[in-house]
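Attaching a single structure in structure tokens format; questions to follow.
A single protein chain has been omitted from the complex, and every remaining protein chain is retained in its original position.
Right, chain A next:
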Amino acid sequence: MRQIYLDHASTTPVRPEVVEAMAPYFTEHFGNPSSIYPLGQEASDAVAAARESLASLIGATPREIFFSSGGTESDNWALKGFARANATKGRHIITSAIEHHAVLHTCEALEREGFEVTYLPVDEHGLVSVEDFKAAIRPDTILASIMFANNEIGTIEPIRELAAAAHEASVAFHTDAVQAFGHEPIDVNELGIDMLSASSHKIYGPKGVGLLYVRRGVKLQNLLDGGQQERGRRGSTENVPGIVGFARAAELAAEEIVPERDRQLALRDHAIRRILEEIPSAKLNGSWESRLANNVNFSFEFIEGEGMLLQLATRGICVSSGSACTSGSLDPSHVLLAIGLPHEIAHGSLRMTLGRDTTREDVDFAVDSLKATLQNLRMMSPLYEDFQQGKVESVIERFKADGFPYAN
């Protein structure tokens, strides 16, 4: 059966060029970068070249790039490291309600250490308001962390404006750019970003490697104490093949970043339009205007997400959902609840995230399969039966009545 992978926000396949670049660092160049003989030097040079390459892609200097085990570690490091190193200046942190759990759960851990955290709400499109942000800043605010783009609904936040507002009040600004790095052009100086988290496996690189950009002068405590790796900031022998692969993947992404984004954007809009035109009781989640080029996220009424995912999987389509049943927790996605979705339609959400290999045929096949799947599940649904008999009202109708534009 043909497999159509539409879950690129979850992870991506490693590009063959990346595997090729990594391979020698498992075998002939296997040395430890800390060793002084040539084998070690080769590895050390490779890490330095990767650092330089990644720095140049975001307008940073190599000394501002620190390698980590991935986005989660980078977020932990940025938040815990900064908060602990700057606690004497203040103990208040600002973030948003729709952050990834790598940020949200880190903030909760910091609250247990005595820090105070403001979780800013978002509007129905998933956007953080710059006014709300400014209003949340207090004399003791030391750090703000707002994601570049949301992993579930793809909303791109007003990073430039938020960073500027933070700086006006001498608050450091971190962004979790895991979903945007390598997909949207990012220049840390132009945008005023002080710290940025990125991950390799979202950009066709290997899993288990990421980076934290830390602007020169920003003080962080170590998260991992150990050897002198990363200039004494993070002990642990460098993941040399991973770092080499990450840099190669980022270079390849940079070569095609704008044309590939525009190509995916056209496919995304095609999918969104088709769903809105052809599937009743459907609502686009997130913003259409300020949205990652690869993200399609809908709620469908009267059905539950896991059933939809399983049926689509039997047709070879790999997608994800914010339903409780797919995460194994009682509540549906915190992001969908934060944009104001009632539980019953948050359970019926579907995320399709496109990638480099996605074609228009793939998108059409996915939408056709989705139509068939929904029809099938709705025929089985007691809620749909009640709706057709006029016994219950449609939740999505309410959104339309309230003026939400992208619903059918």
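Throughout what follows, a contact is a pair of C-beta atoms (placed from the backbone, for glycine too) under 8 Å apart; a residue touches a chain by one contact, two chains touch by 3 or more; residues count from 1.
By our rule, contacts and distances are computed from a predicted model.
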Per UniProt record, name of the chain withheld from view ["Iron-sulfur cluster assembly scaffold protein", "Autoinducer 2 import system permease protein LsrD", "PD40 domain-containing protein" or "ATP-binding cassette domain-containing protein"]: "Iron-sulfur cluster assembly scaffold protein"
Of A:6, A:102 or A:195, the residue in touch with the unshown chain: A:102
Sole residue of A:29, A:283 or A:347 that reaches the chain not shown, by the stated touch rule: A:347
Among A:169, A:310, A:372 or A:401, the residue in touch with the chain that has been omitted: A:310
Chain not shown, touching residues in chain A: 9-10, 70-72, 75, 100-102, 151-152, 176, 178-179, 199, 302-307, 310-311, 314, 320, 322-330, 332-333, 342-344, 347, 379-385
